[in-house]
Each structure stands twice: as C-alpha cells, then as structure tokens.
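Got a structure for you, questions after.
Every protein chain except one is present and positioned as in the full complex.
As written, the chain order gives the labels A and B, with residue 1 at the start of each chain.
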Amino acid sequence: MQTSSDNILSAIRIEKGFPGTKALDKVDFHLRRGEVHALLGENGAGKSTLIKCLTGAYRRDGGSMLLDGTEADPRDTFDAQRLGIGTVYQEVNLLPNLTVAENLFLGRQPRRFGMVDTRTMNRRARELLAEYELDIDVTRDLASYSVAIQQVVAIARAVDLSGKVLILDEPTASLDAHEVEMLFRIVRRLKGRGLGIIFITHFLEQVYAISDRITVLRNGQLVGTRNAADLDRRELIAMMIGRELATEIHSAHSDAVAGEPRYRFRNFGRRGKIDPFDLDVRAGEVVGMAGLLGSGRTETAEILFGAHRADSGTAEIEGRTVDLSSPRAAIRQRFGFCPEDRKTAGIVGDLSVRENIVLALQARRGWTRPIPRAEQNRLADHYIRALDIRTPDREKPIRLLSGGNQQKAILARWLATEPELLILDEPTRGIDVGAHAEIIRLIESLREKGMSLIVISSEIEELVAYSTRVVVLRDRAHVAELDGAQLTAHRIVEAIAATNGREAS
Amino acid sequence: MKQKYLPLTATILIFGLSYALCVAQYPNMLSTRVIGNLLTDNAFLGIAAVGMTFVILSGGIDLSIGAVIAFAGVFLAVVLEHGGMHPLVAFALLLAITTLFGAIMGAIIHYLEMPAFIVTLAGMFLTRGMAFVLSIDSIPIKHPFYATLKSLYFKLPGGGRITLIGGLMLFVFAVGILIAHRTRFGTNIYALGGGTATAKLMGVPVAATTIRIYALSGLLAGLSGIVFSLYTSAGYSLAAVGVELDAITAVVIGGTLLTGGSGFVAGTLVGILIQGLIQTYITFDGTLSSWWTKILIGLLLFAFILLQKGIIHLSRPERQRA
Partner (left out) sequence: MIPIMRAYAGRLLPQLIALTAIVIAISMVFPGFLNLQIQNGRLYGSMIDILNRGAPVVLLAIGMTVVIATKGIDLSVGAVMAICGAVAASLITSGHSLAETLLATLAVGIICGLWNGVLVAVLDIQPIIATLVLMVAGRGIAQLITEGTILTFNDPGLIFIGSGSFAGLPMPIVIWLVFSLIVALLVRRTALGMLVEAIGINRQASTLSGVLTPVLLVAAYVLSGLCAATAGIIAAADIRGADANNAGLWLELDAILAVVVGGTSLLGGRFSIAASVLGAVIIQAINTGILLSGFPPEFNLIIKAAIIIFILVLQSPRFRTGVSFLSIPKAAGKPTEREAK
C-alpha cells in the first residue's frame, strides 16, 4: 500500500455531473513522485473531465484532493498552476503569434525601470530551454517551429511555473517517432527530478514505453490502477472497452451476405489523413469500423463522403466510376453521413426539428423546388414517430433536444433522402441508454431493407452485434478485416492491440 | 527573413518606391518642407491610428474615434470660448472624459460579450450626438494660448518645420512602440489577438487588458481631437467624419493583420505616410482629382488583405506538418 507521503497528488472519490449524465462517479486517482502515470479510457470515459477537475478548469461536485500532502482546491487553471499542477495539451496552448521567450515568460517578464527587459528575458529563455536540450532562436515566433518544439516549450513553461505535477494531454498525437523519442527523453528527465507526470494518449505502444502505472476509466468510473509491467496489452484493452475476454459473442449476421459488392473503393486515401485502402460494401451489409481514437476511422468516413477530397484511388458503384469530391457529389450518389461531432457538424441548432430533418433533401432538390410545407410536416412527423424522436412538437429548435434525440433527427435527415449508403460515425456516443438501443435496432432494420451501412464505433460489443464485417484500423491505416467466424470481440481487440504499428521507442 | 516582418517590409518598400517615383516626377517633393507638412497634416490621424493599431492587434475594432475627435473639438471650443477655462485644464478634463468613455466601451465589450463592432458603433452615435448637443455650429477657437502652441516648431534644414503637433505624433508613435514591445500590457495585447481563450489560460488578465486597450484608444482619440482643434482652430460637430476608416486603412496598409495578433505600431506610421503621400502627390500634380486618393487607398487595402491572406495560407500547412 502507498502511504500519503509517496503520493504527490491524491484525488479521492471525485464526483462531477453534468445535466443528464454523471461524468465522474467517485473516482480515485493517486500519483506518486517521480512516476509516469498513464490515464486511459475511450472517449467519454471521463479522462478529460478528471483532468479538468484536477486543474481547476471544472469545479468538482464532490471528493477531495491532496497535493503534496495538503488539501487543494484550485479555482481555475491559473490557480492550479500556482499550486504546482501544470498542463500541456495536444493543441499546444501557447500563443503562436508571440515569440518563444514571450510564451515562456508571459505575465512574468523580467522588468527594468518598468519596461520589459527583453535581453534578460531572452537569455533566461535560452537557459531554460537548454535544460531540455533545445537550442533555438527564442526571439522567433512560436508558430515558426514544429509542433514537437512547441510541445517542449509548453512543457518547459508548465514545469517552470508549477513544478510538482505535469499533465500531458495527448502530447504525441501529431508527432513522428523521432519527435516522440525526444519528448520521452524529456519526460524521463523530469521524472528523475521527482515530478509526478500524468500521461494521456491513445497510442498503447507509448503507454508501455514510458509509463510506470496505468489507470483506466470507463463511463465515468474507475476500472482500476495497475503496474504497467504487470498488465498485458489485451487485458488493458479489455479494461478500456469493457469486454471480458472470456465471453465471446458471434455476429448474428456474419454469413448473411453474399454476392457482388455494390460499392468498390480501390486505393482510396488522402495523404496525412488516411493511408490508401481498399473497401467493398454489398447491399444489405453493415461494415463496422473499429480502432482506437485517432486510428483513422473518422478520416475514412470523411473521405468516403467527400468532406475531404481523396487524393488517390477510385470509387465505383455497381461497376461505374463515380465522383465523390464533395458532400454534394456524394449525396448525388445517394450517400448519407452522420458525423461524429454532432454539435459542430451535425445539427443546425437554431433551426427547428422539421427544418433539420428536411435540410439534406431540400439541399439536393435545390432552392427553386421547395418541399411544400405539408410535405415537410408529413416527413417530419413520420420520422418523429418512426424514430421516436422525443420533442414536444416539430417546430422546436433542435438545440433544445437531448443528444439522443438530436442524433435521431440527423439520422432522419438522411433517411429522408432515401440513401443507399449510410455512413454513421459514432452514432451511439453520448446518448442515453434508451435511444442507444433504438439506434442499434434502426441500423439492423435498415440493413434488412437492403441498405448498405458503414458504422464507426468505439464499442466493440455493439459493432460485433450488428456488423456483417469489421474493418480494423490502426495508425491511420486499415490493418485487418474480420468476418464470418473471425468476427468476435476477442479478435477485434487482438487486431487493435497488435504491435506491428508504429513503435514509440 | 522572419515571416512576420513581410507585410511591414512590403509597406516600407511601397512607401520608398512611391516616394522615389514622386520625386522622379516632381523633384520639389524631396524637401524637408514636404516631409514636415506630411507630418503636420496627418498628425491627428496618426495619433488616433496608434490607438486603432492596439485595438486591431487585440482582435477588436473601434468605430468611435472620428466621433470622439469631433466631440473633443466642440468640447474644447465650448469650454474655452464660453467657459473661459485655461486650455491645459480643458485638455486634461477632455482626456479624462474620452479615456473613461473608451474604458466603458471596453467593459461592455468584455462583460456583455458583444462584438466590438456594434458596441463602438453605438459609441460613435453617442459621442457624435453629444457633440451636436454641445453645439451645431462651427465655433472658432481664438484663445491666445492656441496661437502660442501653433507657433512652436522645430526648424529642419532646408526650410521644413516639425510643428508641435507633428512632433507630438512622432512622440506618440515612439511611446506606442515602447508600449507594444516593452511592456507586459503590450505583450498581453498581442496575446489577446493570438486567441482570447488561450491567453486567458496562460494567465493574461483579459478583462483588464480589454478595458485598458479601449481606454487607451479613447485617450489617443481625445489627444487626436486636441491636435485636430489646434490644426483647424475650431470645433465643429460634423468634423472628422470617417477618420476611423482612414485609421483602419492605415493600420492595415501598415501591415497589421485585421484579425489581430500580428503587426507593428511603426507600420501604421508608414501606412499614414503612404496615405499622406498619395494626397501630396495629387496636390502637386494639380490635374489629378482628389477621388483617386480613395480609389488608390482602396486598392492598397485590397492588396494588403490578399497579401496577408496569402501569408496565412502559406504558413498553415507548415504548422500542421509538425
């Protein structure tokens, strides 16, 4: 057992709720001096909520927090920084238009006679960065340096300001292997200085390369804290996605589909987004896309729908080559797409449920041929009933609906266009249990009617249940395709966990 | 060369080139007299533009400065001619009023989370209205102290003069440069322009900085009003209409990004001089009509917007590539 003196940071029974959900449910988290502690979990597991509670970005609803043995309750991130907790985010939270030195000393620039002493500031900036083996021109704008260097500058600032706990929130997401190695050298050195380091990432190789201990969260609850050396990869993934490996579910439909593919994508891809892939989709088939966050799932969907133009490969529908260079072009081929980020890319918040439902159909018909109001009402009422969208009436602005009902309305938007290929990116994320089951039923009934579907989901169990085939993605590439007897949660987890991807160290 | 100096370099090159072209055609334009006049004639615009530069650097805009200048003129004329106040006391009082006015606009922008555009538009209506309420007529200022101030100048070799107001503008620019690059407040202004949310995370006092930026703009608009009243020796509520547009244009031509975060106070000075030069050239030419000023300035504005757009476009992939 640990004693409190080992721990530089102890969070005990932290609770945090948002309207309708419990984001953190009595989570314990202990960070020792001089350790790198990985915090893992899929989206919505509560990682970022926990971090925000620790750094004061959110005020916790319950629980207590001990920093270096004393009770701490940071009011905001600035306060947390003062207490000793520094954070570095994936999107570097520094100002690209200021110089490196200004970024390091913003708010505490050395002054002489009331004026900022630029020379001293630059000298101290160089000295500070020298500790991180970084010899750069500190008078240049931060934006002129690579993300890796910006990341190091951010770490240097955070450590210099706080110096007890360093939180690294997906710092490696956009770095190459060489840069990751540089970052890890720095992390190890800081660890040697006795800092407690919380490391959040979705690259499991990196977790094993750098962490001493691992804590996994799921659905706002603590799954467990383990020593990294004692936890094998499969067990870890099982902890993250909540599948006990003992039980095996076979897909009910894995042998239901035969025949020629309706859609044939060859060497389809876009540099920097997703490696070129081949993909076939038949009528009446649900193709699942599995992979951890950042594996290229969403990018695949966006390229198929023309949200990003593919820069290689071809797309064929029933043997004829088609143009998928824009959403409009894809819609013309009877594609539909429910994006992952409902708020920014899905709903049109101030428009009514009715208008949101008819939007895509109206856009396809063109503005000169408005859908008559009676027809709009009929469509809206039909889908409100068919999908059980809970809204007092069809004229309610969609932003006032719950997440699940918004999701159903966006599904209705596409169903109204009578699509032949529907791409759903995380259709069940962040919605309540009832709506969740309804959306899964809907996916199955659409498949039975002969529609083709591509469904992306982090919930492996769910994917196995409704997919006829599952494509596994890792490191922005399609790495495996499972069907028939192979289509089990176990196999998917193994394929995700396989280590022939990019090595971190 | 560092990318952020590119627009400023372009501005300076354009100024140098156009001045050379002017001199090639009219050798008389190469005289300290012309330069002195350039400074004197654009003094009020330059001072107001320094404030505008700070506002734009922070990602905002201030439409009220023209109205504040007019208000200042009328206010001074009324208190000097009818109130019998000493000009220096009147100056101090006026600057206090306009600074407070700017601070209030800044507070509304920050605390009500409203776009600066519409808040300062209301400010523009309000101040112009106050000027009207004080007096509709143009009031000449005949205070002897004004004559004293106007007679002060520094003689340049070659017959040119740097008048008090021309010198004051240069002084304001010098102080502006110092504030921008040598104070924490200055860095905070750039920080706000780089991204309010990030700046806040990094501990920049957003509320205080926003309020101080608009207060500074109000102060400088008030000072510009004093200079304008010295320059015209009168106060008229319809004066200085559209000065805010000229100031915005000078700031953009001076290489400052209209979306904030990047640019130089010194660039604004060159922007002012380019505008002044175009006017001077047209005066020298005699046959060209005054409207070419507006058209040329509009074209320059467009060119600089495109240049900045291009720079942003070029720098973006670089930042993503890691």
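What we mean here is this: a contact is a pair of C-beta atoms (placed from the backbone, for glycine too) under 8 Å apart; a residue touches a chain by one contact, two chains touch by 3 or more.
Since this is a predicted model, take the numbers as computed values, not measurements.
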| item | value |
| --- | --- |
| Contact residue for the chain not shown (choose from B:126, B:156, B:178 or B:311) | B:126 |
| Residue in contact with the excluded chain [from A:365, A:390 or A:441] | A:365 |
| Chain not shown, touching residues in chain A | 19, 305, 307, 327-328, 331, 337, 339, 344-351, 355, 359-360, 362-371, 396-397, 399-400, 413 |
| On chain B, residues whose C-beta touches the chain left out of the figure | 61, 108, 111-115, 117-119, 121-126, 128-130, 132-133, 136, 237, 241, 245, 248-249, 258-259, 289-299, 301-302, 305-306, 309 |
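To be clear about the criterion, only the chains that are shown with their structure count from here on.
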| item | value |
| --- | --- |
| Chain A residues within the chain B interface of the complex | 77-78, 81, 93-98, 102-103, 106-107, 109, 111, 114-116, 118, 140-141, 143-144, 146-148, 174-176, 179, 272 |
| Chain A partner contacts - residues on chain B that touch it in the complex | 2-4, 178, 181-184, 186-188, 190-191, 193-195, 198-199, 201-204, 261-262, 315, 319-322 |
